[in-house]
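All protein chains of the complex are present and in place, except for one that has been dropped.
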Amino acid sequence: MLDLFLAQSAFPQAMGQGVLAHYLFVSAAMFTLGLVGFLTRRNLIIMFLCTEMMFQAAGIALVAFSRYHLNYDGQTFVIFVLTVAAAEAALALALVVFLFRKRDSLSAEAWLEMKG
Amino acid sequence: MLLGVTDPVAYLPLAVILMAAIGFSVMNLVLTRILGPNRAGETKALTYESGMEAVGTARKRFNVRFYLIAMVFLVFDVEVVFLYPWAATFANLEVGSDDRLLWLARILFFLFTTIVAFLYGLRKGVFRFD
Partner (left out) sequence: MAAKIALIWPEIALFITTCLVMLLGLSPNKQWRSLCLPASMVGLTVAGVLAAMGMGVGGPVGDTPLPYLPGFIKVTVAGVGLLLLLLQAGLIDRREEALIASGRAFSALRTNRAEYFALVLFSLTGLMLCASAGDLIWLFLALELTSLPTYVMVAMSSSRNRAQEAGVKYFYLGALGAATFLYGFVMLYGGTGTLQLATMAEVIAAEGVNTITMAGLLLSVLGLAFKIAAVPMHFYTADVYQGAAAPVSAFLAFVPKTAGFVALLLICSAVGWTHGESGNALPEALRIMLWVMAAVTMTVGNVLAILQNSIKRVLAYSSIAHSGYMLVGLLAGPGDGTFGGSGVSAVLFYLAAYGVMNTGAFAVIACLERKAADRGEPMEVEDFDDLRGLWKREPALGVLLAIVTLSLLGFPPLLGFMAKLPLFTSGISAGEIALVVVLGLNSAIAAYYYLRIVKAAMIDDPRGEPGAADSAVHHPAYNLRLVTGLCSALGVVALAILAGQLAERVTEASGYIAPVGPSQPVGSATVLETETLPVQLPMT
(Lines give C-alpha, C1' and ligand atoms only; values in the text may rest on other atoms or scores of the structure.)
Protein backbone atom coordinates (compact mmCIF):
# COMPACT_ATOMS: atom_id res chain seq x y z
CA MET A 1 0.00 0.00 0.00
CA LEU A 2 2.80 2.38 0.87
CA ASP A 3 4.44 1.62 -2.46
CA LEU A 4 1.34 2.80 -4.19
CA PHE A 5 1.37 6.19 -2.46
CA LEU A 6 5.03 6.61 -3.19
CA ALA A 7 4.47 5.76 -6.82
CA GLN A 8 1.93 8.54 -7.06
CA SER A 9 4.38 11.19 -5.99
CA ALA A 10 6.99 10.11 -8.49
CA PHE A 11 7.41 11.82 -11.87
CA PRO A 12 4.18 11.51 -13.75
CA GLN A 13 4.15 8.93 -16.45
CA ALA A 14 2.24 9.20 -19.64
CA MET A 15 -1.28 7.93 -19.47
CA GLY A 16 -1.91 4.74 -21.39
CA GLN A 17 -4.18 4.87 -24.40
CA GLY A 18 -6.68 2.62 -22.67
CA VAL A 19 -7.08 4.99 -19.78
CA LEU A 20 -7.14 7.98 -22.09
CA ALA A 21 -10.07 6.37 -23.83
CA HIS A 22 -12.05 6.37 -20.58
CA TYR A 23 -11.57 10.06 -20.15
CA LEU A 24 -12.39 10.77 -23.75
CA PHE A 25 -15.50 8.69 -23.41
CA VAL A 26 -16.69 10.70 -20.42
CA SER A 27 -15.85 13.90 -22.24
CA ALA A 28 -17.60 12.86 -25.44
CA ALA A 29 -20.65 11.76 -23.46
CA MET A 30 -20.82 15.14 -21.73
CA PHE A 31 -20.43 16.96 -25.01
CA THR A 32 -23.19 14.92 -26.61
CA LEU A 33 -25.50 15.32 -23.64
CA GLY A 34 -24.93 19.04 -23.76
CA LEU A 35 -25.65 19.14 -27.47
CA VAL A 36 -28.79 17.05 -27.18
CA GLY A 37 -29.95 19.12 -24.24
CA PHE A 38 -29.34 22.32 -26.15
CA LEU A 39 -31.37 21.13 -29.09
CA THR A 40 -34.29 19.71 -27.11
CA ARG A 41 -34.79 21.95 -24.09
CA ARG A 42 -36.60 25.26 -24.38
CA ASN A 43 -35.75 26.96 -21.11
CA LEU A 44 -33.13 29.61 -21.75
CA ILE A 45 -31.19 28.91 -18.56
CA ILE A 46 -31.13 25.17 -19.13
CA MET A 47 -30.00 25.74 -22.69
CA PHE A 48 -27.18 27.87 -21.43
CA LEU A 49 -26.17 25.25 -18.89
CA CYS A 50 -26.00 22.75 -21.74
CA THR A 51 -23.48 24.87 -23.59
CA GLU A 52 -21.50 25.21 -20.37
CA MET A 53 -21.49 21.43 -20.13
CA MET A 54 -20.05 21.26 -23.63
CA PHE A 55 -17.29 23.66 -22.57
CA GLN A 56 -16.49 21.55 -19.53
CA ALA A 57 -16.42 18.42 -21.67
CA ALA A 58 -13.65 20.09 -23.63
CA GLY A 59 -11.94 20.83 -20.32
CA ILE A 60 -11.93 17.17 -19.31
CA ALA A 61 -10.53 16.11 -22.64
CA LEU A 62 -7.86 18.80 -22.38
CA VAL A 63 -6.63 17.63 -19.00
CA ALA A 64 -6.61 14.01 -20.12
CA PHE A 65 -4.66 14.84 -23.30
CA SER A 66 -2.31 16.99 -21.28
CA ARG A 67 -1.50 13.97 -19.14
CA TYR A 68 -1.29 11.72 -22.17
CA HIS A 69 1.20 13.95 -23.99
CA LEU A 70 2.98 14.91 -20.79
CA ASN A 71 2.98 18.63 -21.49
CA TYR A 72 1.26 21.47 -19.79
CA ASP A 73 -0.34 23.09 -22.82
CA GLY A 74 -3.65 21.41 -22.17
CA GLN A 75 -3.84 22.36 -18.53
CA THR A 76 -3.04 25.95 -19.43
CA PHE A 77 -5.82 25.90 -21.98
CA VAL A 78 -8.27 24.73 -19.31
CA ILE A 79 -7.77 27.89 -17.27
CA PHE A 80 -8.54 30.00 -20.31
CA VAL A 81 -11.57 27.91 -21.17
CA LEU A 82 -12.89 28.44 -17.66
CA THR A 83 -12.36 32.17 -18.01
CA VAL A 84 -14.24 32.32 -21.27
CA ALA A 85 -17.00 30.20 -19.77
CA ALA A 86 -17.27 32.70 -16.92
CA ALA A 87 -17.49 35.58 -19.39
CA GLU A 88 -20.19 33.80 -21.33
CA ALA A 89 -22.08 33.06 -18.12
CA ALA A 90 -22.04 36.74 -17.21
CA LEU A 91 -23.32 37.62 -20.64
CA ALA A 92 -25.97 34.92 -20.68
CA LEU A 93 -27.35 35.91 -17.30
CA ALA A 94 -27.46 39.55 -18.34
CA LEU A 95 -29.40 38.65 -21.48
CA VAL A 96 -31.74 36.35 -19.62
CA VAL A 97 -32.50 38.96 -16.95
CA PHE A 98 -33.07 41.51 -19.70
CA LEU A 99 -35.47 39.24 -21.55
CA PHE A 100 -37.28 38.09 -18.46
CA ARG A 101 -38.08 41.69 -17.58
CA LYS A 102 -39.58 42.18 -21.02
CA ARG A 103 -41.63 39.05 -21.34
CA ASP A 104 -41.88 37.46 -17.90
CA SER A 105 -40.95 34.14 -19.40
CA LEU A 106 -37.82 32.09 -19.71
CA SER A 107 -39.03 30.01 -22.62
CA ALA A 108 -37.28 30.31 -25.94
CA GLU A 109 -40.70 29.93 -27.56
CA ALA A 110 -41.70 33.36 -26.28
CA TRP A 111 -39.28 34.85 -28.78
CA LEU A 112 -40.39 33.91 -32.23
CA GLU A 113 -41.25 37.20 -33.87
CA MET A 114 -39.05 36.84 -36.92
CA LYS A 115 -39.63 34.06 -39.38
CA GLY A 116 -38.80 33.26 -42.92
CA MET B 1 0.98 4.76 -13.14
CA LEU B 2 -1.03 7.35 -11.34
CA LEU B 3 -3.87 7.26 -13.81
CA GLY B 4 -2.97 4.04 -15.47
CA VAL B 5 -4.16 1.89 -12.58
CA THR B 6 -6.21 -1.08 -13.65
CA ASP B 7 -5.81 -3.21 -10.52
CA PRO B 8 -8.99 -2.80 -8.43
CA VAL B 9 -6.96 -3.14 -5.21
CA ALA B 10 -5.33 0.14 -6.07
CA TYR B 11 -8.61 1.93 -5.46
CA LEU B 12 -8.63 0.70 -1.86
CA PRO B 13 -7.30 3.97 -0.37
CA LEU B 14 -10.07 5.82 -2.12
CA ALA B 15 -12.64 3.47 -0.64
CA VAL B 16 -11.12 3.93 2.82
CA ILE B 17 -11.33 7.70 2.55
CA LEU B 18 -14.90 7.51 1.32
CA MET B 19 -15.87 5.22 4.19
CA ALA B 20 -14.16 7.50 6.68
CA ALA B 21 -15.94 10.55 5.30
CA ILE B 22 -19.34 8.92 5.36
CA GLY B 23 -18.70 7.39 8.78
CA PHE B 24 -17.64 10.71 10.24
CA SER B 25 -20.69 12.58 9.07
CA VAL B 26 -23.13 9.86 10.08
CA MET B 27 -21.43 9.55 13.46
CA ASN B 28 -21.79 13.29 14.08
CA LEU B 29 -25.46 13.26 13.24
CA VAL B 30 -26.13 10.30 15.48
CA LEU B 31 -24.06 11.63 18.39
CA THR B 32 -25.73 15.06 18.43
CA ARG B 33 -29.10 13.41 18.39
CA ILE B 34 -28.15 11.22 21.35
CA LEU B 35 -26.06 13.60 23.43
CA GLY B 36 -27.49 17.04 22.72
CA PRO B 37 -30.37 18.52 24.74
CA ASN B 38 -33.60 18.51 22.80
CA ARG B 39 -36.05 21.31 23.44
CA ALA B 40 -38.89 22.13 21.12
CA GLY B 41 -41.15 25.16 21.16
CA GLU B 42 -42.49 28.07 19.25
CA THR B 43 -39.39 30.24 19.63
CA LYS B 44 -37.19 27.37 18.58
CA ALA B 45 -39.11 26.99 15.33
CA LEU B 46 -38.42 30.57 14.20
CA THR B 47 -36.11 31.08 11.26
CA TYR B 48 -33.77 33.24 13.29
CA GLU B 49 -34.05 32.02 16.79
CA SER B 50 -32.88 35.20 18.42
CA GLY B 51 -33.10 37.83 15.74
CA MET B 52 -35.59 39.59 13.58
CA GLU B 53 -38.78 37.91 12.56
CA ALA B 54 -38.66 36.68 9.01
CA VAL B 55 -40.96 38.66 6.74
CA GLY B 56 -42.32 37.65 3.37
CA THR B 57 -40.99 35.00 1.07
CA ALA B 58 -37.42 34.32 0.06
CA ARG B 59 -38.50 33.82 -3.55
CA LYS B 60 -38.72 37.42 -4.56
CA ARG B 61 -36.80 39.41 -7.12
CA PHE B 62 -33.56 41.04 -6.16
CA ASN B 63 -32.45 44.44 -7.22
CA VAL B 64 -30.42 44.31 -10.42
CA ARG B 65 -27.63 46.13 -8.60
CA PHE B 66 -26.68 42.83 -7.03
CA TYR B 67 -26.09 41.53 -10.50
CA LEU B 68 -23.69 44.38 -11.20
CA ILE B 69 -21.80 43.70 -7.99
CA ALA B 70 -21.60 40.04 -8.96
CA MET B 71 -20.11 41.02 -12.31
CA VAL B 72 -17.42 43.13 -10.68
CA PHE B 73 -16.71 40.27 -8.32
CA LEU B 74 -16.40 37.93 -11.27
CA VAL B 75 -13.71 40.12 -12.82
CA PHE B 76 -11.53 39.93 -9.74
CA ASP B 77 -12.37 36.31 -9.12
CA VAL B 78 -11.25 35.17 -12.53
CA GLU B 79 -8.23 37.43 -12.48
CA VAL B 80 -6.82 35.72 -9.40
CA VAL B 81 -6.88 32.40 -11.20
CA PHE B 82 -4.25 33.77 -13.57
CA LEU B 83 -2.10 35.22 -10.85
CA TYR B 84 -1.31 31.81 -9.33
CA PRO B 85 0.31 30.22 -12.40
CA TRP B 86 2.09 33.50 -13.06
CA ALA B 87 3.51 33.59 -9.54
CA ALA B 88 4.57 29.96 -9.71
CA THR B 89 6.40 30.65 -12.96
CA PHE B 90 7.88 33.98 -12.01
CA ALA B 91 9.72 32.53 -9.02
CA ASN B 92 11.68 30.27 -11.32
CA LEU B 93 13.00 33.01 -13.58
CA GLU B 94 16.57 34.04 -13.11
CA VAL B 95 16.86 37.12 -10.91
CA GLY B 96 17.77 40.20 -12.87
CA SER B 97 17.19 38.68 -16.30
CA ASP B 98 15.30 40.40 -19.10
CA ASP B 99 12.69 37.69 -18.98
CA ARG B 100 11.83 38.67 -15.46
CA LEU B 101 11.16 42.23 -16.53
CA LEU B 102 9.06 41.07 -19.44
CA TRP B 103 6.97 38.82 -17.25
CA LEU B 104 6.50 41.58 -14.71
CA ALA B 105 5.44 43.98 -17.45
CA ARG B 106 2.93 41.48 -18.72
CA ILE B 107 1.24 40.90 -15.40
CA LEU B 108 1.18 44.63 -14.76
CA PHE B 109 -0.58 45.14 -18.07
CA PHE B 110 -3.01 42.44 -17.08
CA LEU B 111 -3.65 44.10 -13.74
CA PHE B 112 -4.09 47.40 -15.55
CA THR B 113 -7.04 45.89 -17.42
CA THR B 114 -8.64 45.01 -14.09
CA ILE B 115 -8.12 48.52 -12.82
CA VAL B 116 -9.88 49.83 -15.91
CA ALA B 117 -12.76 47.47 -15.25
CA PHE B 118 -12.90 48.70 -11.68
CA LEU B 119 -12.83 52.36 -12.72
CA TYR B 120 -15.58 51.65 -15.20
CA GLY B 121 -17.67 50.08 -12.47
CA LEU B 122 -17.00 53.04 -10.22
CA ARG B 123 -18.04 55.57 -12.85
CA LYS B 124 -21.07 53.54 -13.69
CA GLY B 125 -22.13 53.77 -10.07
CA VAL B 126 -22.07 50.09 -9.26
CA PHE B 127 -20.75 50.76 -5.77
CA ARG B 128 -23.29 53.43 -4.90
CA PHE B 129 -26.31 52.28 -2.97
CA ASP B 130 -28.95 54.91 -2.74
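Note that the chains are named A and B in the order they appear, and that numbering of residues resets to 1 at the start of each chain.
Basically, a residue touches a chain if its C-beta (ideal position, glycine included) is under 8 Å from a C-beta of that chain, and two chains touch if they have at least 3 such contacts.
Only a predicted model underlies this, so the values are computations on that prediction, with no experimental measurement involved.
Within the whole complex, the absent chain has one touching residue among B:L12, B:L83 or B:L102, and that is B:L102. Not every partner is drawn; the one left out touches chain B at residues 88-89, 92-93, 99, 102, 113, 116, 119-120, 123-125.
Mapped onto chain A, the interface with the missing chain covers residues 9, 11-12, 24, 31, 34-35, 38, 44, 47-48, 51, 54-55, 57-58, 61-62, 65, 68-74, 76-77, 80-81, 84, 87-88, 91-92, 94-95, 98-99, 102, 108, 111-114, 116.
The definition used in the following text is that only the chains that are shown with their structure count from here on.
Interface of chain B with chain A (complex): residues 1-4, 6, 10, 12-13, 64, 67, 71, 74, 77-78, 81-82, 85. On chain A, the positions that touch chain B within their shared complex are 1, 4-5, 7-8, 10, 12-13, 15-16, 18-19, 67, 76, 79, 82-83, 86-87, 90, 93-94, 97.
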